[in-house]
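Note that one protein chain is taken out, while the other chains of the complex remain in position.
And now, chain A:
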Amino acid sequence: MNVPDLTSFAERWDRRHLLDLESLSAEEITILLDVASRLKEATEGCRRKLSLLSGKTCANLFFENSTRTRNSFSLAAKRLGADTVEFGSSGSSTAKGETFADTAKTIEAMGVDWVVTRHGTPGTPNLLARELGCCVLNAGDGPHEHPTQGLLDLLTIRQHRGSLDGLTVALVGDIAHSRTARSNIWGLKRMGAHVIICGPPTLVSPRWQELGFEVAHHLDEILPRCDVLNLLRIQFERQHARPFPSVREYAALYAMNAVRMRQAKENILIMAPGPINRGVEITPEVADGPHSVILEQVTNGIAVRMSALYLLSAADDRYRSGNQASA
């Protein structure tokens, strides 16, 4: 297959940074997903390499542990012909007291085109977007957002259902500490899905209702209505105090298991952003069962990251050549 012509998509895209899904329009999300689909096809499910971005360099600036997202971004850049360079907090100058912004500026001075950043504090990609001249991609900022994870979830659902409009999607689990949840919430809403946020009240704020989302505390009550279940990991590492009495109790109330599958719609999609805690949010027979699309999500992750890198780069090229593009 030839390199796809993505010019018409690039012309309709004018952002140089991808910081969140909350601020994206339905049209922008659609462009990101359409380009991802084409790139996935062109790379034969992400096995083939293209040369769309050769000569460019992507810096992965990860200040929190990550294996899959970091590798996914690296592979995405390489599949488009770009080079990658890796930075982490343990060996970086932040460990010596340098500010995060100064570390990023130093890396930018080495001549990179994108900074892909993960950090434990919400808003750090916004800080970088203000301070740096290159494109910034948010690969997860604390519990705020993880836009490419949200996009790969949307892409996976769209591939199975054709459209997101009118679907009922439940996000179940640790919403309070989940960046994946926040990106899903806005992306799904923008694309016309009905979003249910489900979990114990200590992890699901009633304020989500004020923002127009359905809040539920009993999975069994909402399960029969759901087209998609996205099971979010309990993020013990982010919690100051345990928000439920025991893991055993949580699993009894919220784990998706074989018994609960019998209450679900026949064609329900089971998703999880990973890593999954088997037996806590999801039992093995469900995680590995026919309704699970967990591994497809991983494959789609590379496609949406290629899409984001490509589109931001196109906007950046226009920006640098003096044409209109948002800073």
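Quick note on the criterion: a residue touches a chain if its C-beta (ideal position, glycine included) is under 8 Å from a C-beta of that chain, and two chains touch if they have at least 3 such contacts; residues count from 1.
One rule holds in what follows: contacts and distances are computed from a predicted model.
S.K.: Quick one: the chain not pictured, UniProt calls it what, "Protein-methionine-sulfoxide reductase catalytic subunit MsrP", "ABC transporter permease", "Dihydroorotase" or "Phosphate-binding protein"?
M.R.: Per the UniProt record, that chain is "Dihydroorotase".
S.K.: Which one touches the absent chain: A:3, A:26, A:101 or A:268?
M.R.: Missing-chain contact among the listed residues: A:101.
S.K.: Of the residues listed, A:205, A:257 or A:299, which one is in contact with the missing chain?
M.R.: A:205
S.K.: Which listed residue, A:182, A:233, A:291 or A:305, touches the chain dropped from view?
M.R.: In the full complex, the listed residue that touches the missing chain is A:182.
S.K.: Can you name the residues of chain A that touch the chain not displayed here?
M.R.: Within chain A, the residues that touch the unshown chain are 22, 99-102, 119-124, 126-127, 130, 141-145, 179, 182, 205, 207-208, 210-211, 240.
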